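Below: one structure in structure tokens.
With one protein chain withheld, the remaining protein chains of the complex are depicted in position.
The first chain written gets the first letter, and so on, giving A, B and C; residue counts start at 1 in each chain.
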Amino acid sequence: MNRAPWRVKLGNIIYNSDTQAGRNFDLFLTATIFVSVLAVMLDSVSEFRAHYGPQLQLLEWVLTLLFTVEYLLRLITARRASHYAQSFFGVVDLLSILPAYVALFLPGAQYLLIIRVLRLLRLFRILKLVRYLSEASILTQALRASLAKITVFFAVVITLVIIIGTLMYVIEGPQHGYTSIPTSIYWAIVTLTTVGYGDIAPRTALGKGLASLAMILGYCIIAVPTGIVTVGLTQAHASSREQRICLRCGLEGHETDARYCRRCGEALVRGVAAPPSILD
Amino acid sequence: MNRAPWRVKLGNIIYNSDTQAGRNFDLFLTATIFVSVLAVMLDSVSEFRAHYGPQLQLLEWVLTLLFTVEYLLRLITARRASHYAQSFFGVVDLLSILPAYVALFLPGAQYLLIIRVLRLLRLFRILKLVRYLSEASILTQALRASLAKITVFFAVVITLVIIIGTLMYVIEGPQHGYTSIPTSIYWAIVTLTTVGYGDIAPRTALGKGLASLAMILGYCIIAVPTGIVTVGLTQAHASSREQRICLRCGLEGHETDARYCRRCGEALVRGVAAPPSILD
Amino acid sequence: MNRAPWRVKLGNIIYNSDTQAGRNFDLFLTATIFVSVLAVMLDSVSEFRAHYGPQLQLLEWVLTLLFTVEYLLRLITARRASHYAQSFFGVVDLLSILPAYVALFLPGAQYLLIIRVLRLLRLFRILKLVRYLSEASILTQALRASLAKITVFFAVVITLVIIIGTLMYVIEGPQHGYTSIPTSIYWAIVTLTTVGYGDIAPRTALGKGLASLAMILGYCIIAVPTGIVTVGLTQAHASSREQRICLRCGLEGHETDARYCRRCGEALVRGVAAPPSILD
Partner (left out) sequence: MNRAPWRVKLGNIIYNSDTQAGRNFDLFLTATIFVSVLAVMLDSVSEFRAHYGPQLQLLEWVLTLLFTVEYLLRLITARRASHYAQSFFGVVDLLSILPAYVALFLPGAQYLLIIRVLRLLRLFRILKLVRYLSEASILTQALRASLAKITVFFAVVITLVIIIGTLMYVIEGPQHGYTSIPTSIYWAIVTLTTVGYGDIAPRTALGKGLASLAMILGYCIIAVPTGIVTVGLTQAHASSREQRICLRCGLEGHETDARYCRRCGEALVRGVAAPPSILD
């Protein structure tokens, strides 16, 4: 599957940031994304829209066209177009231009262009923030290991808020703002998570009693996910240390941020797998 | 205590999900519970009740009769009817049909049918989510080990909210919303748990000072249950690893999610006891 | 310093709960404290006061006289009266009767009788909840070890809320509810601790930006006391295990809740010091 030389060259500029051209391309793109997200935000502020509405819309259209061209170029120059189109950033890139076209038929949809903010996550890769990527990998590993426990916790919390919400609906009733069971469940979530807007609050003595129970419960069970994640992180950290091994002297157990073997000084290879490149 | 062959056969369909018939029965039941919980919720939304009230009530009665028949069948086919009737799910199954009959005399009670949501917890067993059961078992073990510490913590918190609430009642008084000591204690719970509805809030300088103290206290002592649960989880995890032993080579200390001995490859038997079957 | 036999006998009934008489005395006292705290609470509810005001006041006076007699008896029968009078429970016992007499001159002070709830903490000792006392001792030990770190954390938090509060006073000003710097500091505490009453909330864009910063800060730094307490608890637990030693075979490292040596079966002596008795 040989690609034409210009496609290989262009692909290197677009996907890699090792060369000067690639770096410039990435920095230019990052700047336009920043400007674009800011433009969408300002467009939603009525004072700005009143004064600079047409200018902001023009800017958005120019940037949308630019991003459309970029998306097409990425498709063309990728080693496998379908591979890119289905990757996380491929989907994000598509979603970053679609709302502008949808807004032609459905006004208001242009605000969804804010999804472009996800494109900024590329910054971590552009800036070669390997250390951050490896830390993100440890975090992800810890969360994945804790997933089963957190699912059990979630099932219990959802069961709790449904039962507490229904009880409050029966106790307080529509005249005190608990207009339906779904609304009461919403209140139970607001209470159990200790957010506490206060848009709905119990008025009867019995309701306040049950609310107090729900609050103390929420105050205590927050300890459960915290404990789960802490244990998961401790283990992920320990296993990430174990994985690192000096290829010269064989010493194991290097710190995550160590770059040289502490015994023989050999440069250490990252134990954390590099994110798969789309070009390869 | 020999049971008639049809009772044994029916019991296998109802209680087990190993056979195709049992699996179909469980899936059908799960679907009806979902529908039933949804119907109770929608019935509480006034717009839905206005349009589909009679249909929803008919549906609820059909499902209630179905669940009543199921409850009776479970009683008849269980190896020991009293054993099932006193088990967690036996009580839940009964509570899942009672409110419908109570509502004939006491309107409004039908909303308590929401308790049916607890029946969904059977899903964990139906779907053979052994991994989740074992994680739930570690969580339960950790919480049980932390129970004494958490009880001490609770006693201190309850003493605190009673004293803080009374002080606020004396300081702010009924004219600022602190209408009685129980109401002030309710406020103290709202504040200490960092929920903060804002339906009652201090107005005087002294009251705001005391409230600030209560908030900082609540902000800090949330660290205590979190620390307790984290330590409990760490120990439960360690002991769950120790309990796992390879029956061929005798190696100990397998990870919770390991399924094969990491030295000899023998399949590992779960160290966590399976939940006791009602049929046995 | 020989005490008359009747004083020794009475002291045993009052301070110990080993004999049947002592146990009866403690249970009777616990019941009266419960009744007393409930009476103070109900007296603050206007509907109850309107109907049962005189009866509640009579009850309070009877109980106050009873507690006064009890306090005097404790003073008389204690091995060292001054020792008891200066102890935690000695001070609590005095504070539990004083407000009633103060209320003769200063109406409203009787609500402070709620301090009697502290007397209920004796329950832990009465019910021989040794396990709870030992857990409380571990908690106290962990918190004491963490005191220096928590003090540093407190100093930083207080500095933060003073600066954030003053900035908000300058940004939002009295017209948006930030009437003075102390009030703004109160708002900063409400925000940083994630309580969020909403009685004061920023209105300007700049204010909302600063408030957002304060919230994210508060959301993150809650991790600090939690981490401190968790580490403290882990160490307290480890050292409490180390302290326990079997007096027959010398095995160390018993679990906190172990009552017999896991190797030789000898009953273990508690490593945690028993709370000092006032009678000794």
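In this section, a contact is a pair of C-beta atoms (placed from the backbone, for glycine too) under 8 Å apart; a residue touches a chain by one contact, two chains touch by 3 or more.
None of the values given here were measured: they were computed from a predicted structure.
The hidden chain makes contact, of the residues A:75, A:156, A:195 or A:213, with A:195.
For the chain left out of this panel, the touching residue among C:24, C:82 or C:180 is C:180. Interface note: of C:24, C:86, C:140 or C:159, the residue touching the hidden chain in the full complex is C:159. Residue A:115 is the one among A:10, A:59 or A:115 that touches the chain missing from this view. On the side of chain B, touch with the chain left out of the figure occurs at residues 194-198, 226, 230. Listed for chain C, the residues touching the missing chain in the whole complex are 148-149, 151-153, 155, 159, 162-163, 166, 169-170, 174, 179-182, 185, 191, 194-198, 201, 205, 208-209, 211-212, 215-216, 218-220, 222-224, 226-228, 230-231, 234. In the full complex, the hidden chain is touched by chain A at residues 37, 40-41, 44-46, 108-109, 111-112, 114-115, 117-118, 120-121, 124, 131-132, 135-136, 138-139, 142-143, 150, 154, 157, 182-183, 185-186, 189-190, 192-199, 218, 222, 225-226, 228-230, 232-234, 237, 257.
The criterion applied here is as follows: only the chains that are shown with their structure count from here on.
Taking CA atoms, the transformation carrying chain B onto chain C includes a rotation by 90°, reported to the nearest 5.
In whole angstrom, the spacing between the mean C-alpha positions of chain A and chain C is 42. Residue positions of chain B touching 2 or more other chains, listed in rising order: 182, 185, 194-198, 218, 222, 226, 228, 230, 234.
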